[in-house]
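Omission of a single protein chain aside, the complex is shown with its protein chains in their original locations.
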Amino acid sequence: MGYQYTIWIVILPFLAFVINGLGSEKLPTKISGWIATLAIGISTFLSYETAFQYFTSPSGEKIIAFKTIWLRFNDTLHIDIGILLDPISVMMLVVITTVSLMVFIYSQGYMKNEGGYDRYFSFLSLFSFSMLGLVVATNLFQMYMFWELVGISSYLLIGFYYDKPSVVAASKKAFIVTRFADMGFLIGILMISYSTGTFDFEILTKPEGLSFSTTSTFLGFSTITWALLLVFMGGAGKSAMFPLHIWLPDAMEGPTPVSALIHAATMVVAGVFLIARLFPLYSAFAPHALGVVAFIGAFTTLFAAVIACTQFDIKRILAFSTISQIGYMVLALGVSGYGGEAALGYTASLFHLFTHAFFKALLFLGAGAIIHAVHTNDIREMGGLSKHQPFTHILFLIACLTIAGIPPFAGFFSKDEILAAVLTTHPIYFGIAVLVAGLTAFYMFRLYFIVFWGKARNYDHSPHEVPAIMLIPMILLALGSMFTGFIPFGQFISSDGQPLVGHINWPVAISSVVFALSGIGVAWKFYMKESSASDNMAKAFGSMYTSATKKFYIDEIYILVTKGVIFQMISKPLAWFDRNVIDAFMNLLATKTNWTSMQIKEFQSGQLQKYAFIFISGVLIIVLSFIYATR
Amino acid sequence: MNILIAHIILPALTTLAIMFARTQKQVRAIASGGMSIQLILSFVLLYFFLQERANGNDAVVLFAQSYSWYPSLGISFDIGVDGIAVAMILLTSIVIFTGIFASWEVDKLYKEFFISLIVLATGVYGFFISLDLFILFLFFELAVIPMYLLIGIWGSGAKEYAAMKLTLMLMGGSALLVVGILGVYFTSDVEGARTFNILVLGQHHIPIEMQRIFFPMLFIGFGVIGALFPFHTWSPDGHSSAPTAVSMLHAGVLMKLGGYGCLKVAIFLLPEAANEMAWIFIILTSISVIYGALATVVQTDLKYINAYSSVSHCGLVLFAILMLNKTASTGAVLQMISHGLMTALFFALIGMLYSRTKTRIITEMGGLMKVLPFLSVCYVIAGLTSLGLPGLSGFVAEMTIFVGAFEHNDIFHRVVTIIAISSIVVTAVYILRVIGILLMGPVRNEAYHDFPKARWFEKIATTSLVVSILIIGLMPLLLSDIIRDSMGMIVDKLVLK
Amino acid sequence: MSLQQLLLMRHEWILIASVLILLGFELNFSEEKKSNSIVVAAILFAIVTLVGFLPAATGSIFGGMYITDPLRILMKNILNLGVLIVFLQSGSWLRTKINYNRVTEFYLLILTSVIGLNFMISSGHFLMFYLGLELLTIPIAAAASYDQFKSKSAEAGIKLILSAAFSSAILLFGLSILYGASGSMYFQEVKFSVDLLQVLGFVFFFSGIAFKISIVPFHLWTADVYEGSPTNVTSYLSVVSKGAAIFVLILLLVTLFEPLRQVWQQVIYGTAIFTMTIGNLFAIRQQNLKRFLAFSSIAQAGFILLGVIGGSALGMASVIYFVLVYVFSNLAAFGVVIAIEENAGKVNMDDYNGLYKTNPRLSLVMMLALFSLAGIPPLAGFFGKFFLFTAAAEGGYYVLLFIAVMNTIISLYYYLLVVKAMFINKNDLPVGYFQSDYFTRVALSACVVGILVVGFYSPVFEYIQKLCFNYFNL
Amino acid sequence: MGASAIIFYTFAAIMIVFSFLAVTSQKILRAAVYLLFALGGTAGIYFMVNYFFLAAVQLTVYAGGIVVLIIFSILLTSHIEEKMQKADAWKIILTAIVGLGGVVLSLFVITNHVFIPQANTGVEANMTTIGEKLLGYGAGGYVLPFEVISVLLLAAMIGAIVVAKRNKPEGNG
Partner (left out) sequence: MVEQVPLNHALIITTLMFFIGVYGFLTRKNLITMLISVEIMLNAVNLNFVFFDNYLFPGKLEGHFFSIFIIAIAAAEAAVAIAIFISLYRNIRSIDVEEANTMKH
C-alpha cells in the first residue's frame, strides 16, 4: 500500500496559491476563497487518511513517500525534494491541515468585507503549502527551503494591510528577525552537512552511523555542538524564543485568522518540530546544546508569562502566551533524554504542541470574533461581552480552561506530562514551570474576566454574535481542545519509535492544578468586578511592572542595535566612506592627473629658445647618464 | 553555418537593418524581431548542446570552430561553448530581449540607441563564445565602449561624469588585461608557435613566478567590471545615470564578463598563482559582499540601491570563484545568471516606475502597490530573488556557493564564509526597507492614481524575466548540472593545498 | 649603370617627373585656372601611389648609397597613401581666395618633401639620409608659413625651421662623431661597437630623428607648429613626416645600430615613458583641436616606441602596421578638422558641441577616427596598439607595457572628450550643416574604409610581418 | 711648435673669438660681420689641410652667400644702430651652464677616446678627384646626393618665394 497520494497534500494548496495568485484580477472574489478552502479541505482529508493508515500499520518506520533530486551540489551533497512520513511529520500534517482548514473557513466570514480577498487566500494557501512542505521534508535543506517560504508567507500575511505603516514595520521586523535566526540555521546545516556529507534525515536521525569529533573547537564546544546550537538558533527565531521573540507580538498586526494559523498553531512551533526532528543528533552528540535549549525554553516561558500579565492588547496577550507555551515545549525537549522513559519530555513536548495548536487557534479565533464585534484590540475598551456574544463566550472559556491546564481539558494532560518530565530531571526548571502554569491561568482569566464580564462599555454599535461560518470552526476546535487530551499520545509518538505509555503523575498534576486554580482565583478577585486591587498590585511591583509592560525594553534594545548601531554607526559611515574615500580616491587620481597637467604646462611655454634648451639638456642628460652608468 | 557564429552575425545584421530603418516603429520592430530570433536561437543552442551531450559527446567545448586569423601571432577566431558559456549566452539573450522592450519608448536618437545597445550585446556574445584570448579581449572592449555613448547621450543626472568614470575605470581594467594576456601568451611553455588559444594554453604551464605577476593583473582586470572592491565605484554612478535598458544590460550581463573572465581566464590559466593568492582576493571579495550590502542599507536612490546591492552580489560571484572548487564555482555561475536576471528585472522596473513618478528617491514615493500592482508585484519578486528566497533563482545560486565555500574547513575560509552568509540578512534588511517604503504604506500622492497601468511591452519585459527567474528557481537541476559538468576542466587543474 | 638599375629608384623618378609635369602645368595655366592643378596633382599622385604598388625589383645602387627592398617599398607606399589623402583633403583650403595664385606651389613643396622622405628611407649612406631629412623638412617649413596673413602661420614656420636647423645641427654633430669612430658613412661599411664615444654620437644622432618623431623631450616644437600651420600641412607633418622618421629609425636601429642595442633600448625605454605620459598629460586640457591632435600624436609616438624597443621582427612589423593604421586614423581626424575649419572657421573643441545634430556623418567619421586612435575594437587602431604591446611584451618589457596601458586610459579620456562634445554636449549655435567637396569625401571615405578594414583583413599584417622577418634574416 | 701649428692655433683663436663675439654682440650687423670672420677663419683651416675646393665653397657659399643673405635680411628688418636687448641674466646663466656642461661632457668623452688613424690612401683632394667623385656613381661617388640637392635647392627656392612674395591682401576676386 502506497503513500504516493500524500504528495497531493502538499501540492493542492500550492495549486490554490497559483490559481489565486495569477487569476487575482479575473476570478470573482467569492470563488477564490472556496478554491483555497476546497484545496485545503482535500488536503485535510488526505492527511487524516495518511494518519489513519500510518498509525494503524504496525511499523513506526520512516517512510519515503516521494523523493527526487532537486539540486546537486557535489558528488555527495544534493538537495532532494520529497515526502518523509514518520510519526511526527504525520502528526504535524494533521495539526496543520486541521487548523488551516478551520482558519480558511473562518476567514470566509472574517475577511468578507476586506479588500484583497483573493490575495489573502492566495497567501494563506502559500503558507499552508510551505508549512506542509516543511514538516514532510526528507532532508535538512528541503526543510530550510520551506522554512524560508514559511517566513516569507508569514511576512506577506502580516503585511496584508500594507498601507498601514505599523503593519509594514511589523512585517519587516518579523521577517528580518527570523531571517537573522535562519542565518544561524543555515550555517548549522552547512556545518552538519560538511561533517556528515549528507542532508538526509534518514541518516542524520540514525546517529549510530555517524561519527563526530567531540573535541572542542571553539569556546569549549565541539563543532557539532556549535552546529546544533546554530540550528537551534534558527528554531528559536521561528519559535520566538528569547531573545528572538520580539517579532511575534508585533506580528499581531496581521489579520487575526492569520495570527491564529501562523503565529499560534503552526509556524511558531516549527522550531520545536525542528529540534524534535534532529533530536537523535542532539541527544547523542550535543548534550550541552540540549542544556542551552532547556535553559532558553525555561527562561522564555517565564519571561513571556510575566509580560503577558501586564499587556492590554488582546492579541498581544495571546502572543506572549504563545511564546510562553512554546517555551514550555522547548523546555520539555531540552530536558528530554533519548529512548525509553527518559524520553518523556520529547513526547510531552510534541503532545503539548498538538493540543496547543487546537486551543491556541481557538483562542485567536475567539479573539478575532471579539475584535470583529467591537473593532478594537484593547481589552480596557471591552467588557460585558458575555451578553452580546454568548457562543463566543462559551468557546473562549473552554479555551481558557484548556490553556490553564484544568482537567479534563487537553491542556491538562499535555502540561502534566511536561511537568513530570521536567521534574525528573531539573527541579529548578520544574519550579519555574509550575509557577508559569499559575501565571498562565492568571493572565488568561484576567483577559477572560475583563472582556466577558467586567463593566459593560458603551459601544458605538452594539456588538453582535459572529456568523455561523465563523462559529463552526471555533466549535470544532473547541471539541478538539476538549478531547484531544485523551489520545494516548505516547503510543504513537516517541523519540525512538517505541511506544511510550503515558500515565498521569498525580503529585505533579495536583500541584499544577492548584497553582492554576489559584491563578484563576486571583484573576477573579482582581478583575471580575471593578477593583483597585490590580492597580495596587501593579504599584507594589513598581518598576518591575513598568518594565514588564514595556516588554522589558527588549524592543528598544533591538532598535538601538539596528537603527543606532548598524544603520547609523556602520551603514551610514560605510556609505559615506564609499563616496568620500574610495570613490574620492578614484576621482583624485583623475583630478591629480589634470592637476599635473596644469602644473607642467609651462614647459610648453611658446618660447622657441626654451624648447631648444630642453632639447639640448635632454641630450646631455642622456649622455651623462650613460657616462655615469659606464663608470 | 555554425550556430555560434549566428549569434554574432544576427546582431550585426540587426544593426545593419536598423541603420536603414526610417521610423521609430520600424526600428523597434527590427530590434525586437532580431532579438526575439536571437532568443530563440539561444534556446536552439541549448537544445543542440543538450542533445550533443546526451549523445555522449564529451568534448570540453562543443560547436568548436577555428578560423585562422593572424597565423603568425597565433591568433585565430576560435569559438566553442561549454555549459557555462551556453548558460551565459542564454542569460544574455533574455536580458537583451527584455532590454529592447524596456526601452520601447526611447524617442531621442532612437536609431543610434538601439544600434549601440545591440553592438554592446554583440560584444557580450562574442566574449562568451570565444576561446582565443585575443578575440575574447576584443569582444570585451567592444562591449564596454558603447556604454559611454549610451550613458552619455541617453542617460540622466550627472551622466557625462558617470559615463566617463565608468568607461575609464572599465578600460583601466581592460588595460591590465592586456598586460596579463600578453604575459600569459609569452611565458607559457607552449612548444612551437605561440598561441592565444585558451584551451591550448590551459594545457601548458606558466612559471610560478610569472603567474604571481599576471594573476593579480588578470583578476583585477576582470574584477573591475565585476565590481571588485575597491574598484567598484563606477557602478553606483554609472547605473544611476544610465538609461533603463543600459542598466539592465550592464548589471545584467556586462558585469558578468568579470566573473566569467576571472573563472575562465585568470584561474584556468594561472591555477597555481590562484591557489597561492586567492586569500588576498577572498578578503577583498568578502569585504565587497558585506560592504556592498551594508552600504545599500542607507541609500535612498533606487538605482544606487541596486548598484550597491550589485556590488554585494557580484562580490559573491568572485568570492565563490576564489573558493576554487567545483561546487562554489558552479554557484558562482548560477549567481551570475540569477543576478543577471534579477538585476535586469530591477532596473527595468525602476525605469518603468521612474517614467511615471519622475523620481527615484524612495522617500519621495510610497504606496505604489495600490496604484501599480503588476509592477509592484514584479518588484517584490525581484526583491525576494535578491534576498535568496527558495523557489527563485537567487536561492539556488547562493546555497550552492555557501555549500561550496564550506568545503574548506580551515578557520580562514570558515570566517569569510560566515561573513558572506551574514550578507543575506543585510540583504533582507535593505530589500524589505525598499519594499516597505516604496510599495507599501499609504499612497503618497493623489496624482499617483492617474498613472497608466503597466503596458504591454512593459509586461513582456518583466514577465519574461520573472518567468526565467522562476524556472531556474523551481527547476535548477538541469542548469546546474550543465554548468557543473563544464566546471571540471577548470577546477581539476587546481591543486588545493 | 644600366637603365634597369636606375629603375630601382622608381618611386623617386616618378615623383620627380610629377614635379616637372606640375611645373609645366603651372606655367601653362592662366591666372583663373590655377585651381585646376588641384585635380592634376591629385591625379598625378594617385598614379604615383598606384605605381608604387606595382611589383618591383630590389637591390642597391650608387655604390650602396641607395637601397631598395620590399620593406622599404612598403614603407614608401604606406606614406604615399597618406600623402594622397593629404592631397585630396587640401583642395578646399587651396580654393580659398587667399591662395588663388599659390596652388601649384603648395603641391610642389609637398612633392619635394615626399621625394626627400623617399630618399631618406632608401638611404644607404648617412649623407643621403641627411639630405633626405632636410629635403623632408625645408619645404614643409615653407608650407607651414603658407598662410601669409596669419602671424601664427609664420610663427609656426619659424619654430619649425629653427628647431629643425638646431636639431639637425645636433644630429650632424653626432654624425661627425660617429664618422670619426667608424670611418665610413656607408651603411654597409660602418661597424659600431659599444664605447662611450659612439654612445655620445648615437645620442646626438638619435635626438635628431627623435625630433622628427616628436619624442619627449625633443617634442616641444610639435604643438605650436601643428597649431599654427595650415591644417593640411599639420596633417602631413603629423602623419607622413613623422611616419617617415619612424620608419627610418627602425631601419637604422635594427641594422646599423644593432651593436648598440643595449644603448638604444635604454634610451627608448626612458623616452617612451616620458613621451606617452607627457603627450597625454598635455593633451588632456587642450581646447584647440589641432593642438589636441598634436599632443595625441606625441602620445601615439610613445606607443610606437613600444614596438621599436624590442628591436625584433615582430616589433618592426607592429610599428609599420601601426603607422599604416595611424595614417588612416589620424588623417580621418584631420580631415574632419579641416572640413570644419574651412566651412565654419572653427577649430576649438567647444565649437564641436552638438556637431552630431547638424553633421552626423562627419561626427561619425571623427568618432571612428578617435576611437581608432584610442585603440577601441573592432577598429584598426585596436589591432595596431595590441600588436605594439605584443612586441613590447615579447621583449619582456612588462613594466613599460604597464605604464603604456595606464596611459591608454588617459588617452581614452581625452578622445572621449571630443566624442562627448560632438554627441552629448548641447549647443545653441552648432556648426551649420554643410556638404564637403568631392575630394574630401573621397579622402574621408578612404580613411574610414581603412579604419574599418585594415584590422579585420589580417593578410596586411601577415605581409608586413613576413617582410620584416625577411629583413631580419638578411 | 712649428709654424703651421702656430698658424693653426691662430686661425682657431680667430674662429673661437669671433664666434663668441657673433653670439654676444649687441649690434646685429656686427654680429653678422663677426660671423663672416669666423667663417673666414674656418676657410683658412681648410686651406691648411689642403682642402682648397672646400675652402673655396666655404668662402663663396657661406661667406659670400649666406652672410650676404643675412645682412640683407638685417637691413630689411632692423635698424642698424639699434642695440639689441640683452637676454635675461638667469637665461644666460642657465644656458652657460648647459653649454659648459655640454662642452665638458663631450670633451670628456672625446679626449678619453683613443682614435686610431687609418693608412693614407694617397688620394689628393684636387679638382680632378673632386670632380670625379662628385659625378661618380659607383662606391665613393656622389652624383646621387648631388642630384638630390638640386631638388632641395629647387624646393627651397619655391618655398622662399612663396613665403616671401606677398599676395595683395584683398586678393583679386
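Chains: A, B, C and D, in written order; residue numbering restarts at 1 for each.
Keep in mind that, in the parts below, a contact is a pair of C-beta atoms (placed from the backbone, for glycine too) under 8 Å apart; a residue touches a chain by one contact, two chains touch by 3 or more.
Because the structure is a prediction, the values reported are computed rather than measured.
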Visible contact partners (per top-of-document touch definition) of the missing chain:
A, C, D
Could you tell which one of C:4, C:96, C:151 or C:470 touches the chain left off the display?
C:151
Which one, C:8, C:67, C:110 or C:127, makes contact with the chain that was left out?
C:127
Interface residues of chain D toward the undisplayed chain are 1-2, 4-5, 8-9, 12, 15-16, 19-20, 22-24, 28, 31-32, 35, 38-39, 42, 45-46, 48-49, 51, 53-54, 57-58, 61-62, 65-66, 69-70, 72-74, 76-78, 84-85, 87, 91-92, 95-96, 98-100, 102-103, 106-107, 110-111, 115-118, 120-125, 129-130, 133-134, 140, 142, 145, 149, 152-153, 155-157, 159-161, 163-164, 166
Considering the entire assembly, which residues of chain A contact the chain that has been omitted?
601-602, 604-609, 612-613, 616
Where the missing chain touches chain C, by residue
126-127, 130-131, 134, 138, 141-142, 145, 148-159, 161-162, 164-166, 169-170, 172-173, 175-177, 179-180, 183-185, 223-224, 227-228, 291
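We adopt the following convention: only the chains that are shown with their structure count from here on.
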Taking CA centroids for every chain, report which one is farthest away from chain A.
D
Centre distance in Å when chain A and chain D are each reduced to the mean of their C-alpha atoms:
101
Averaged-CA centre spacing for the pair chain D and chain B, given as whole angstrom:
69
At least two partner chains per residue is the criterion; list those residues in chain D.
105-106, 109
Mind pulling the chain B residues that touch 2 or more other chains?
168
Can you list the chain B residues touching chain A in their complex?
165, 168-169, 229-230, 232-234, 236-237, 291, 294-295, 297-299, 308, 326-327, 330, 367, 369-370, 384, 387-391, 395-396, 399-400, 402-404, 406-407, 409, 417-418, 421-422, 424-425, 428-429, 432-433, 436, 439-443, 476-477, 480-481, 484
Report the residues of chain A in contact with chain D in the complex, numbered from low to high.
609, 613, 616-617, 620, 623-624, 627
Please output the residues of chain C touching chain B within their complex, sorted ascending.
314, 371, 376-378, 382, 386-387, 389-390, 393-394, 396, 398, 401-402, 405-406, 408-409, 412-413, 416, 419-420, 423-424, 458, 461-462, 465-466
